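Comments concern the structure below.
Only a single protein chain was left out; the remaining protein chains are all shown in position.
Labels run A and B following the written order; every chain starts at residue 1.
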Amino acid sequence: MPNKLITLASHSSLQIVHGAKMEGLSTSLVVERRRLNFYKRYSNLVDEFYIVNEFKEGSKLLNSLGDEYILIPHGSLIEYLGVGEVMNLRIKIFGNRKLIEIESNQYDKMNFLKNAGIMIPQIFNNYTKIDKTVIVKLSGAKGGKGYFIAKNEEEVRKGLKKAIDLGLIKNTKEAIVQEYVFGVPMYFHYFYSPYYDRVELTGIDIRYETNVDGLKRIPDALDKPLPSFVVVGNIPVIARESLLPKIIEMGESLNKEAIRRTGKPITGPYCIETIIKDDGQIVAFEFSGRIVAGTNLYINGSPYTWLEWGEQMSVGRRIAKEIKLLGNDLVHYLD
Amino acid sequence: MPNKLITLASHSSLQIVHGAKMEGLSTSLVVERRRLNFYKRYSNLVDEFYIVNEFKEGSKLLNSLGDEYILIPHGSLIEYLGVGEVMNLRIKIFGNRKLIEIESNQYDKMNFLKNAGIMIPQIFNNYTKIDKTVIVKLSGAKGGKGYFIAKNEEEVRKGLKKAIDLGLIKNTKEAIVQEYVFGVPMYFHYFYSPYYDRVELTGIDIRYETNVDGLKRIPDALDKPLPSFVVVGNIPVIARESLLPKIIEMGESLNKEAIRRTGKPITGPYCIETIIKDDGQIVAFEFSGRIVAGTNLYINGSPYTWLEWGEQMSVGRRIAKEIKLLGNDLVHYLD
Partner (left out) sequence: MPNKLITLASHSSLQIVHGAKMEGLSTSLVVERRRLNFYKRYSNLVDEFYIVNEFKEGSKLLNSLGDEYILIPHGSLIEYLGVGEVMNLRIKIFGNRKLIEIESNQYDKMNFLKNAGIMIPQIFNNYTKIDKTVIVKLSGAKGGKGYFIAKNEEEVRKGLKKAIDLGLIKNTKEAIVQEYVFGVPMYFHYFYSPYYDRVELTGIDIRYETNVDGLKRIPDALDKPLPSFVVVGNIPVIARESLLPKIIEMGESLNKEAIRRTGKPITGPYCIETIIKDDGQIVAFEFSGRIVAGTNLYINGSPYTWLEWGEQMSVGRRIAKEIKLLGNDLVHYLD
């Protein structure tokens, strides 16, 4: 019976092992040697450290482990191992592996949201048709690195050339040009529980991005650099109660589309990244088919998990709790 | 003896029933049919659901209930039933009903604050005298919808014409033109306890408004839409400790003015919405004579309630606790 949780020591790994320990599960971290001293601080939360020189050695290690291990995927796993490697890992993951692949392709990702009936921004495949402010996103970019805003074809082409020159992408097909939706960002954290067969809202965050969230403090008269969108942290936020039914519905729709497309539910944590417009429409510009770093805000629970559970419940703990609740049925939900 | 809490399933209702359950009180929600599935998720917090097709049917229902029910008023109650209906409800509320009426009239609201000795922005009744940046607020607007900034008479008249055309207001008398105060917003959550005869600070929030809180991320060179001020969420914040005595004093002043004007205290939660200027002055531009949605941040308590109570104390729970503390005296404080 799989009962040992393992993940890469990065992204949300401290939350994951902390939560697992609260539920009494066994925990292992794959740690890069240079960061071992840091993670050793949390030795009380980690039963085993597997030390590697670099995360990219991680696949071999993970594949050598016995069937008692369950891999908890997160953004850094995908970033360091690459989608191809993650898809081929022999070790079972708690989650829906196919979503990782869908998520890695900007076009497929947006189609998946659209097929779920979720509103998405207009996408410009033909740059000559750009007639409004757009944001240009680079496939596989780490935490928003290299993303830029532009207002016409010329600016888009100029920016993409620069991105190619810098080696951020290889060709323009690795970029997606989306309508820039005016509104405010909100990132909804969901958890699909096979045990209860329900989608839970576990929290909401706003990403804290450099330098864009600092530029707004500079007077207009001064020369400013162009905004960049590198995520360095997260800020807590809640939504109006009247938005919650719609937010839950979006999470349920995404899960249904996962079942339709992949034959199985999402299983565990995921996220829909949105902009809320002033007419009340919620436009999704991304989803993440696994735990997001914004959940690290809520080690001691979010307003939503306190409502739901009445006790300290992080997403890390929620994962461990689900694994325990599923018991013998767990094997059906590992992927 | 009234001991069953009831409220409309919206705004801060989950917090209210969660808090009531922590104190062992009975809870009821009036739910719109289309949202029943959502609220059923919280069945463990709700003893009775009263289902309506639309909230505007709520008055009849509320008036048909027995004397054991206490209505907890919130922003959605006023929004959906209308001030007139709420004033005439037969059911007792926990709060000061007269404040709901005062709050509903922008001019009376500002006078009430002024009479309490609280600093308010300059109001322009004569538009020809506008000599600084102003914000135009529409009476009864839901969550800031339709508010706009203008810098002279012409822009004010143009904006008001548009608001009338859109049906947001009927005539210019339903709008208030206020000096735009430069500073940062802070919303102070208070609770007046008849039992302890004291005003408590239960938390502070910043409203998260679309699209204004997103526009600041856009470079100046790009064409941007005009800002709008629709509240979609709340962000937690604390104030410098040296501001707290003044903040408490403002809350006490408002309560004293309530006693002077209406013959009774505020009873329970209220809020003063302010801008803090860089010279340290705190300017109020609104108050809410009942629970505000920003308190939903603190289901697990705020820094201020943790200081005061040393245990998890949301405003929802604080309401229920006060009702229990008052015991037989409660009847004197229902309105």
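General observations
By definition in this document, a contact is a pair of C-beta atoms (placed from the backbone, for glycine too) under 8 Å apart; a residue touches a chain by one contact, two chains touch by 3 or more.
Because the structure is predicted, anything quoted here is derived from the model rather than measured.
Annotation: of B:V46, B:I176 or B:V212, B:V212 touches the absent chain (contact as defined above). Touch with the chain omitted from the figure is made, among A:S139, A:T172 or A:T210, by A:T210. Within the set A:P2, A:G82 or A:G233, the residue that contacts the chain not displayed is A:G233.
Against the chain not displayed here, chain A makes contact via residues 10-15, 18, 34-35, 37-38, 41-42, 45, 76, 143, 145, 208-211, 213-220, 222-225, 228, 230-236, 293, 296-300, 312. Interface residues of chain B with the unshown chain, by the touch rule above, are 133, 149, 151, 180, 182-186, 198, 204, 206, 212-213, 215-216, 220, 224, 226-227, 235-245, 248, 275-278, 280, 300-301, 303, 306-308.
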